[in-house]
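The complex appears here minus one protein chain, its other protein chains still in place.
Labels for the chains are A, B and C, by order of writing; each one numbers its residues from 1.
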Amino acid sequence: MTERTFVLTFSCRDRPGIVLAVSRQLFEVGCDIHDSQQYDDPGSGRFFSRIVFAGSGAHSEETLRERLGPLMIDLDATTWQVRDRSRRRRVLLMASGSDHCLGDLLYRWRAGDLEMDVAGIVSNHPPERHATLQAAGVPYHHLHVTPTTKSAQEQEVWRVVKESEADLVVLARYMQILSEDLASRLHGWCINIHHSFLPGFKGARPYQQAYERGVKLIGATAHYVTPDLDEGPIIEQAVEPISHRDTPEQLVRKGKDIERRVLAAAVQAHLQDRVLLNGNKTIVFPA
Amino acid sequence: MTERTFVLTFSCRDRPGIVLAVSRQLFEVGCDIHDSQQYDDPGSGRFFSRIVFAGSGAHSEETLRERLGPLMIDLDATTWQVRDRSRRRRVLLMASGSDHCLGDLLYRWRAGDLEMDVAGIVSNHPPERHATLQAAGVPYHHLHVTPTTKSAQEQEVWRVVKESEADLVVLARYMQILSEDLASRLHGWCINIHHSFLPGFKGARPYQQAYERGVKLIGATAHYVTPDLDEGPIIEQAVEPISHRDTPEQLVRKGKDIERRVLAAAVQAHLQDRVLLNGNKTIVFPA
Amino acid sequence: MTERTFVLTFSCRDRPGIVLAVSRQLFEVGCDIHDSQQYDDPGSGRFFSRIVFAGSGAHSEETLRERLGPLMIDLDATTWQVRDRSRRRRVLLMASGSDHCLGDLLYRWRAGDLEMDVAGIVSNHPPERHATLQAAGVPYHHLHVTPTTKSAQEQEVWRVVKESEADLVVLARYMQILSEDLASRLHGWCINIHHSFLPGFKGARPYQQAYERGVKLIGATAHYVTPDLDEGPIIEQAVEPISHRDTPEQLVRKGKDIERRVLAAAVQAHLQDRVLLNGNKTIVFPA
Partner (left out) sequence: MTERTFVLTFSCRDRPGIVLAVSRQLFEVGCDIHDSQQYDDPGSGRFFSRIVFAGSGAHSEETLRERLGPLMIDLDATTWQVRDRSRRRRVLLMASGSDHCLGDLLYRWRAGDLEMDVAGIVSNHPPERHATLQAAGVPYHHLHVTPTTKSAQEQEVWRVVKESEADLVVLARYMQILSEDLASRLHGWCINIHHSFLPGFKGARPYQQAYERGVKLIGATAHYVTPDLDEGPIIEQAVEPISHRDTPEQLVRKGKDIERRVLAAAVQAHLQDRVLLNGNKTIVFPA
């Protein structure tokens, strides 16, 4: 039987013997640890771990969950997960009128650089708006929205999420604020790109704000969506230098490059199970 | 007679013929333009210029001010300046308990990398606090301050500024907020280093704020001091990546490197007459 | 008549009065200088200038060349050029099997971020290889090449360059070495992207070389093509950090992001007439 690779991630209260207990259990199950990263948070007293291990072809996510479950209960692990690395996540991409992030994710997916299946595209704009994207074969859901239809539209969004069996939602410059209800349902599996270096320039038109303040760097921030707008756990950030010569339009143009890079890096980290939530912060293990 | 080099900086309302008028006047005076940089701000409709030119030994700042003055009046230049590049600015350094920025500026000055004379050091801490700094020969003014003596202490600061003939004041981690009065008097010639990437994390303990927010980059900002705390025109900014592993103490340590680098770059730009004020923003011409 | 904007670039031996002479001539022609950047190279004793100016609708490239020509002869300007900014350059894109740079340039062109017309695509691979690119309407020239047909293929390449009226050729990961003859003909208007931080890792398989040497940063370099492979004048470079965890395959993946960014920046600088040749080096005026 061929070897299969799995990723175990979990967090629990820190205490002596965790590494031993987990490595013993994996050894007894017949698995071999290829990589292991951990973090003891002195602030919260919690332990975070990501272990990559190889099993024989006899192992599956289900059998491993059974074999590891009792230990995880013992450790009082509040969240834990075993994934077969060959099972790709199903990702739903949402965008409004701008398509630089959407197009970039589709490009990386087609090039084989993002280990995911694209479950569909949701946009509040019609498909003609994104005609130059090469999205043949990807279901496109045009879900128009107005202030009065927002609630109904979000029900449709949720229906698409469920029917497409998405397990990650990426807001690739989707310029609608999610309701508290929808944001809560997507907690921990919905990534947004904000076009500023948070916490600076929250809210609307961050590049205009940056221009008016006269900053010398602009940036972008990818974070998990929470009901508090622009306040969710940050996954990735980057900045680029600008100068007094840059008009707001040029900032928008330069910013697009940063946004697509930052969003792709955050999505990649999530797909590789390298991001663990720690309250309103993240642990991001290096690739 | 030997050649001397001068820098002319000015800003005025934009209109046709400025470059011609200035280059003609310099040519007639017998000067040769070595470098010229300009910026037309489409927002404010203003023109900003920095011209480096060589004159014969017969020229001095005084004679050039006379010869260029009428043209500057013609152009309605609100601020303009001619400096002999061989005349070094006199810089007063102010610091509180931390000396990484102070020590760094002193090092660069001694190494000949900052074209300035150090007019003195002002601190609200006694000289023993900074005993490891090599500041022999630099006057050290210990001006203790408490909430009740703040006004009197600022009068002392101002006295030192005047008596030391300083034409630039650098707040190298001076942790006292200047009064509106003193900030106004130093408008345009007082540079502060703030230990965050403004406008994020204004006010006190920015690294603790950054830790709590879980950002993935920390930074520093050098800006001119204005009565509005942390709101003055930004000269220079930089950031460095951090990770979930960094404690607040490690952020402080990493931040020190960024702060000293950013402050030195801003001071250097000012000393080289490369920074022009444009309302609450700056033009910073490349070195 | 509406205003039109032009860019004048020239280089000549440095001497007093150049700025005056050019600004006077432009003023007399009825043009207004919007931006002017210059550089006096102390090494070569040469003067480089880029001037953006507005003329009335009566001006054209032809009339301006007539009016400025005598002055340029006077200044002994070896190369000079006036361009109407509204006239877009015609760019021929060449690629082999990898399409990340090609696709990126096409994306930026369609998004309106690169001020050019795409004159065509030349590839030594068939169009099916690049089927996912959205290049509808762009002529695709499949020019197969083998060691024995190289000379004939290059004649075909040159024919396409001429017939498509290209005035810029971009080697967007075109993995064939141009002959000395073709490289010479394209001198100054052919940009290549090399997938290393030159002068490190010249030649083939730079990411494999970087992996073997154990460097901690990888990079990319955009340069003008010359008969000396990987030795042409450098326009733009960038690097990103890597770690011991990165396999050669991951370096290739990370490198693709750097390559497309660096190439796009170099092409943009060329299109905006911000790059001037200075022997085997470049002057790149800031945007």
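Quick notes
As a convention for this text, contacts are C-beta pairs under 8 Å (C-beta built on N, C-alpha and C of every residue); 3 or more make two chains touch, one makes a residue touch a chain.
This one's a predicted model, so the numbers in the text were calculated from it and none came from an experiment.
Across the interface with the omitted chain, chain A contributes residues 16-20, 23-24, 26-27, 32-40, 286. Panel shows chain C; residues 39, 41-42, 197-201, 213-217, 219, 233-239, 243-245, 247, 278, 280-284 of it touch the chain omitted from the view. Against the chain not displayed here, chain B makes contact via residues 100, 103, 107, 110-111, 113, 132-134, 243, 245-246, 250, 253, 256-257, 261, 286-287.
Definition applied: only the chains that are shown with their structure count from here on.
With centres taken as mean Cα positions, chain B sits 42 Å from chain A. Averaged C-alpha coordinates put the centre of chain B at 37 Å from the centre of chain C. Looking at chain B, one finds that residues 39 touch two or more other chains.
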